[in-house]
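A single protein chain has been omitted from the complex, and every remaining protein chain is retained in its original position.
Moving on, here comes subunit A:
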Amino acid sequence: MSQIQHAVPDAPIRYTQICTRSSSCSSPQTSSSAAAAGTEPPSCTGHRGRTPRRKWQVFPGRNRFYCDGRVMMARQTGVFYLTLVLILLTSGLFFAFDCPYLASNLSPAIPAVGAVLFVFVMGMLFRASFSDPGVLPRATPDEAADLERQIDSTGCSKPPPRTREVLINGQTVKLKYCFTCKIFRPPRASHCSLCDNCVERFDHHCPWVGNCVGRRNYRFFYLFILSLSFLTIFIFAFVITHVVLRSNRTGFLTTLKDSPVVVCFFSVWSIVGLSGFHTYLISSNQTTNEDIKGTWSKKEGKDNYNPYSYGNVLTNCCAALCGPLPPSLIDRRGLIQADTPQTAHQSNGTGGGSYAPTQLHSHMVGGYHPGWLQHGGGTSCQFCCFHAAKISFVPLTFYIY
């Protein structure tokens, strides 16, 4: 009897699975035996699902993807939902309470135009929020190693400079090295610390839109704020008209006193102000980032000028709004091939370990900053910040009765 008992091993039975790349794993690992053994062959775990993974699932930045990689947004989307609610609520109340009166007493074209504007605003908002702003994919390990070699070969005993100078249209522009993405940033690109990506032609990170504003979605952002200005002016004007027409009985000033037009006035002007600011930026072919830093201002030097400007307001506008739309460089929905080079990670794993990130760059590597204050080299959506406190509850107060 005891012999038989001894024959049964006390330790749980270990099953090692033979997993070849071409064939799927035999049976799924039974939890008890595998867990006890703790020796799950690592190559098997990737095969368990059998569905090929898409690149967005392993994207290194701090973005959120929806609809299987079709929609790309920043991590913090709370303010975007607020924007959505404010616009929907304001427009909804306008269409519900003011339009019937205006359509019957003035013209049915008013709600029609309002509807067209509203649809355009929503379309542009979604386009600005959901598209890739122009994210630069991180360098592959081979590229990163090659760059490190090039940088180290030029240096001496001190840490080598991580900038490159290039002459663009007669202006010297410095290209900075991004420690997170392991690339030399193209001119006008900047690293957004909220999304942890380098973005081409980085304008700013807009919390209202829930995304960075960069090369690929600047025109959508601009058209959004422009059409929103028209929509708010339109709604504002017709609400006033409605109030005026209705106040024949009660008196204009009394009615005005009851409706907080003054507060509404501020919200209209803040959006109109922002549109005006961006119109100026487009006509001079500058980004918010460059304008706030004063990169091309005359204060930096007499010979300082913007080398990207086409010299002509019309050409600058056409280039920004009607120029060719570049494709997304990150291929979110592509399938991961077995031999695809993985991007370099944040930590200095492969080669180049001699250079430790300086304090200047430490804020870019990991670390989260409150979005309002500091990101992408110091640019925040200042206009948005400034007006955030005032606008948040305003549209609700349009409708007092």
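By definition in this document, a contact is a pair of C-beta atoms (placed from the backbone, for glycine too) under 8 Å apart; a residue touches a chain by one contact, two chains touch by 3 or more; residues count from 1.
Simple rule for what comes next: contacts and distances are computed from a predicted model.
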Protein name (UniProt record) of the chain left out of view, among "SIX1_SD domain-containing protein", "Transmembrane channel-like protein", "Two-component response regulator" or "Golgin subfamily A member 7": "Golgin subfamily A member 7"
Option touching the unshown chain, where A:Gln57, A:Asn105 or A:Asn169 are the choices: A:Asn169
Touch criterion as defined above, residue of A:Val58, A:Ala109, A:Leu245 or A:Leu325 at the omitted chain: A:Leu325
Which of A:Arg127, A:Arg246, A:Lys293 or A:Arg333 contacts the chain that the document leaves out: A:Arg127
Hidden partner chain, residues of subunit A it touches: 119-120, 123-124, 127, 136-137, 139-140, 142-143, 146-147, 166-169, 173, 175, 183-184, 186-188, 200-201, 219-220, 223, 307-308, 315, 318-319, 321-327, 329-330
